[in-house]
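Questions regarding the structure given below will be posed in turn.
The complex appears here minus one protein chain, its other protein chains still in place.
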Amino acid sequence: MIAYLLNLATLATVFGILAASLNLLIGYAGIFSMAHAVFFGLGAYAGAQIAMLLVPDVLLACLAAAAVAGLLSLCLALPALRVRGEYFVVASLGLQMVAITVFSEAHAVTGGHGGLVGIPPATLFGLNIGDPGAFLLVCLAVLALVLLGIRVLMRGSFGRSLMAIRDSESAAKAFGKDVPRIKTLAVGLGCALAGVAGALFAFYMAFVNVESFTLEQSVLVMAMVIIGGTATLAGPLIGVLLLLLLPAGLSFLTFIPPTEIGAVQQFIYGLAMTLLMIFRPAGIAGLSTGRR
Amino acid sequence: MLILQLLVSGIQTGAIYALTAAGFALIFGATRIFHVAHGATFALAGYAFVGLVNGGFGWPLACLGALVLAVAFGLAMDRFVYRPIQRHEGSFFTVFVAAFGVTIMVQSLIEIGFGRSFAAVSTPLTRAHQLLPGLYVAEVFWVAVAAALVLFAAVTLFLERTRLGIGLRALSENPELLRAYGLSARRLSMIAFGLGSALAVPGAVLTAITTGLQPSISAQVMLVSLAASVVGGIGSLRGAALAGLLLGVVENLVVSVLDTQWSSAAGFVVLFAFILFRPSGLFGRAVAR
Amino acid sequence: MQGLLSVRGLEKHFGGLAAVQKVDLDLQEGVTTALVGPNGAGKTTLFNLITGNIVPDSGTVTVAGAAVTGRRPHEIARLGVARSFQDLRLFGRMTVRDNVLAAIEHGAWFWQPGGGAARRAREAAVESALERTGLSHLAKARAVDLSYAETKFLSVARILATGARIWLLDEPASGLDLNSRNRFVALVREAVAAGVTVCLIEHNLDIVTELADRIAFLDRGAKLAEGEPAAILRDPELIAIYFGERRP
């Protein structure tokens, strides 16, 4: 039982980091990326390779993952600077589709569909933290750091710059904001954090393959952020808890045949997305859009 | 001969893409709504056709059923999803997420109703015959090309020659003109959704008889429609149709040099290149930045 | 005489349409200039060309003698050119205080340069701007929750806090009630007295006569006349154009 809860808690923590990092893009920067799973995946592959080739040190793997995902975030920053709105969403969808093909074809780095097997248990400064409890603590610490960092940054001038660009890009420019640089930084930071989540995910699963980084995963994370509430600290976490507990909750409704649980679950989160957008577009934890 | 053969299958795929993307572009051009649930319309029409044929109804009745369902779904989206969101001035992303949510719902309903496997209708129309040495063409190729040409011509005529059509084109840009013509914006937006959704039906039926449907087809079709309308220039019917054709041909031709896995990625590379280097698309006006 | 901000031979075409053609304009230091003309005369486009939002087809813009044509909007803004927008473009989901604070933070890194002293100076500028626009009591309200007049004053507060020498105001007083309108006029006069150079687009000719030292009259992208308000507003041809009674 404890092991099961640990397991669920670790997964929720990792997805919490992932959702918080996407919230940085969607909620604060107004960059509606549908390719977040790509950077989650880049981090997972980078972390896994570090662990398998060098040392399974969590810190090192997380740093490498953040570096790889942060650098390659230029693929997302480039269209983000060129186009906005619908165009950017389409561009990010395109990036997601191309990246999936690259992930499944770059056998040498990603293992293709077969994935990377046998990622060793994690260590931290030589200490073994492969034990589920210890690993959960590390993940929680990372989540706390990430949330703290986002809170500090978003309450500071960087957050104000981002939100100003989100609310009116032309006005932000007119008041001296270097929009391309701020956007590139935000995308880099958001994607690097997604990479960190990916590295933790790789250690936790001890196995990664392309199936965990598909469009469906991007949509799931997006749903977590949207349903929970964008541009709030707690929103994404609420979204993560709701969507991760949904399958567990559904399995107690005995009138649903077990083979259909997956579909029913999908249906519910599709329905939740649509209804929220119609009646409460700011999400569960979000503020209303004002009395305008 | 390989290139020619790939070109033929590319044109067949492209004709289906073109019609579907044209429907999407028609809706977007008239209403400025990014109707990502267009893929769901396609899937619903396709599965309705398969369900009716397997249920013993003839093809004409099955096509009619698919048409009715597609149009009804398009109108329902306009009435019950987009209009309430627009009433409280939702951002484009609100519309996008809501429509995406509906797409997910439709996909899961199809999974429950039809299972997760392929669904297809078998017909001798898809059996290819040797046209030239090494070049095999099936009747369905001519059907697809003819359907695309006829429907596209009809829609173009409608948009350019009829009062309603001109009203549709003016809807997003020149609302004053509508008043002069005595047309209601609400009715025009219904017509845009009805007509646009109807344009997804031939593609859905052709896909059901050639490659078969699967529940995730709605996401694929959505991606292709989005890609085609961006490459073509958002809102341009002609651009979307041409870009759809282009994507179909690229997907197939690329197979002559690369492995098959790269075929759909190639289409998205084209999309990505357009967004980076020519965001206004083939026929687009300059993008408002 | 070349002004603090000077425009020479500025031209911009959209497709076949000339939005701005061969416009010369000088904003002399401390002089308030009004851009007047019918809708679609190219007034806002001229602002957009000056601030770098749109790149001109030809012509030059100089600020205090330095050429800024082709430079990016944020660089021009940092030279002390602040503007407002017809549709305000407030940072809607941010608080009133953050709206003003964001307008004067130019650092594009994770923090602002200058340390604590610079931060205190920015905070003081914000407090003063809010006080002068009468928004202090609303500092923690979100911009979307303000009343119409309050949003207008917030857009001025943003400019006020920047300490910019040149203000480009796009219909800043439209739709204001009498009381707010008078407060606004006083606010601009106060700024002018402090040495700010103002250029405003305004349809309300009462406000124009109250504030402007000079008027530049634009129609169909071209500058038809420039001079003292009294002279321009007495010219029957210009007035006919202004009120849309265009001669054939």
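Order as written gives the chain letters A, B and C; numbering starts at 1 within each chain.
Criterion: a contact is a pair of C-beta atoms (placed from the backbone, for glycine too) under 8 Å apart; a residue touches a chain by one contact, two chains touch by 3 or more.
By our rule, contacts and distances are computed from a predicted model.
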item: From "ABC transporter substrate-binding protein", "NADH-quinone oxidoreductase subunit J", "Sarcosine oxidase subunit alpha" or "Sodium:proton antiporter", the hidden chain's UniProt protein name; value: "ABC transporter substrate-binding protein"
item: Which displayed chains the unshown chain touches; value: A, B
item: Candidate in contact with the missing chain, chosen from A:Thr123, A:Asn209, A:Thr230 or A:Thr274; value: A:Asn209
item: Interface with the unshown chain - residue positions in chain B; value: 1-2, 5-6, 9-10, 12-13, 111, 116-118, 120, 122, 126-128, 130, 134, 136, 138, 210-212, 214, 216, 251-252, 255-256, 259-261, 263
item: Interface with the undisplayed chain - residues on chain A; value: 1-5, 7-8, 11, 101, 104-105, 112-115, 117-119, 121, 132, 205-209, 211-212, 234, 238, 241-242, 245, 248-249, 252, 258-263, 285
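To be clear about the criterion, only the chains that are shown with their structure count from here on.
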item: Identity of the most central chain, Cα criterion; value: A
item: Distance from chain C to chain A - Cα centre to Cα centre, in angstrom; value: 41
item: Whole-Å gap separating chain B and chain C, where each centre is the average of the chain's CA atoms; value: 46
item: Overlap residues in chain A, where contacts from two or more other chains coincide; value: 289, 292
item: Junction residues of chain C, two or more chains touched; value: none
item: Contact set on chain A toward chain B in their complex; value: 26, 32, 78-79, 82-87, 89-91, 93-95, 97-98, 100-102, 104-105, 215, 219, 222, 226, 260, 262-267, 269-275, 277-278, 281, 289, 292
item: Interface residues, chain C side, partner chain A - complex; value: 51, 53, 72-74, 77-78, 82-83, 85, 89-94, 98-99, 101-112, 142-145, 158, 162
item: Residues of chain A that touch chain C when the two form their complex; value: 153, 156-158, 160-161, 163-164, 166-168, 170-179, 181-182, 185, 231, 287, 289-292
